[in-house]
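Heads up, one of the protein chains got dropped from this complex, but the rest are sitting where they should.
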Amino acid sequence: MVRIGILTVSDRASRGEYEDLGGPAIEEWLKRVIATEWVSERRLVPDGVESVRHALLDLCDHAAADLILTTGGTGPSPSDRTPEATSSVVAKELPGFGELMRRVSLETVPTAILSRQIAGIRGKTLIINLPGKPRSIEVCLAAVFPAVPYCLDLIGAGRIETHESLVAAFRPSS
Amino acid sequence: MVRIGILTVSDRASRGEYEDLGGPAIEEWLKRVIATEWVSERRLVPDGVESVRHALLDLCDHAAADLILTTGGTGPSPSDRTPEATSSVVAKELPGFGELMRRVSLETVPTAILSRQIAGIRGKTLIINLPGKPRSIEVCLAAVFPAVPYCLDLIGAGRIETHESLVAAFRPSS
Partner (left out) sequence: MVRIGILTVSDRASRGEYEDLGGPAIEEWLKRVIATEWVSERRLVPDGVESVRHALLDLCDHAAADLILTTGGTGPSPSDRTPEATSSVVAKELPGFGELMRRVSLETVPTAILSRQIAGIRGKTLIINLPGKPRSIEVCLAAVFPAVPYCLDLIGAGRIETHESLVAAFRPSS
């Protein structure tokens, strides 16, 4: 059974001062798009390298997540440290994810260049940083998700299939 | 009062063999575009990690610059070390700036992929590497400057407003 970690990173949401909108937005999007069986592992932590790093390690190494999607903490503010935490747990970075997410987000908002989102691989887990806002999350997921199922195949993670009419996942024929 | 460091990096210009064209081009552009009060701090140093690093540290930590724009030293030549110097003083890199500047510059010249320009944050200072040629400087500033005022807000630097008809600075309504 494919396991997808959804990690919300937000000081305010983790203190209950603010409703977590990013985590539910990711979960709803995945429910619409993924055609095969999967379960979610939701986490909510405050900003910071240690808090995010600890949650990622738990999701990778104990929950055995195939895919982890984070939301929040990727901007230039001093508290935004999600990319640093992600970088510290992955063996390989995949720069094409951040490049493409910034490029498509730029079509909507010029401040998209402030996002430091990265993606990378730890063992059999693919980790992707998403922005904080639900609308931006959808734009980014729509752009990169066609490459996610094949990436999971390549790293030995679980198999995902998508509803082709919503997201045309691509697997090279070979 | 917002303080903007303008750092020209050039062996020849620093020896007086060549007129500094990049620094004045940046200053003229900012004068046209920024609507609020600001002062410039101009510096001119030879190429090299130590010379550029020293000037950046002085502008950040003593002159308390809100924004530093460098020109020169970002290419593949052995003497071009401005990105290395910048990387050594910032706590966070913002990869979206370099990506966008190379992309828009590519529309003019195929050798834009040789530029290693980066941007990053040291404390309350945003540092952006620009190319050496006045025409390329304008192309890059026009592309990234809409995101600069909001970035300065986020890092606690001074507030900049622009003439909207020239550069539409974007601040998300929150």
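Chains: A and B, in written order; residue numbering restarts at 1 for each.
The rule is short, and it goes like this: a contact is a pair of C-beta atoms (placed from the backbone, for glycine too) under 8 Å apart; a residue touches a chain by one contact, two chains touch by 3 or more.
Computed from a predicted structure; not experimentally measured.
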Chain B residues touching the omitted chain (full complex): 75-78, 84, 98-99, 102-103, 106, 109-116
Hidden partner chain, residues of chain A it touches: 92-97, 99-100, 103, 121, 126, 144, 146-147, 150-151, 154-156, 168, 170, 172
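Methods note: only the chains that are shown with their structure count from here on.
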Separation of mean Cα positions, chain B and chain A [Å, integer]: 31
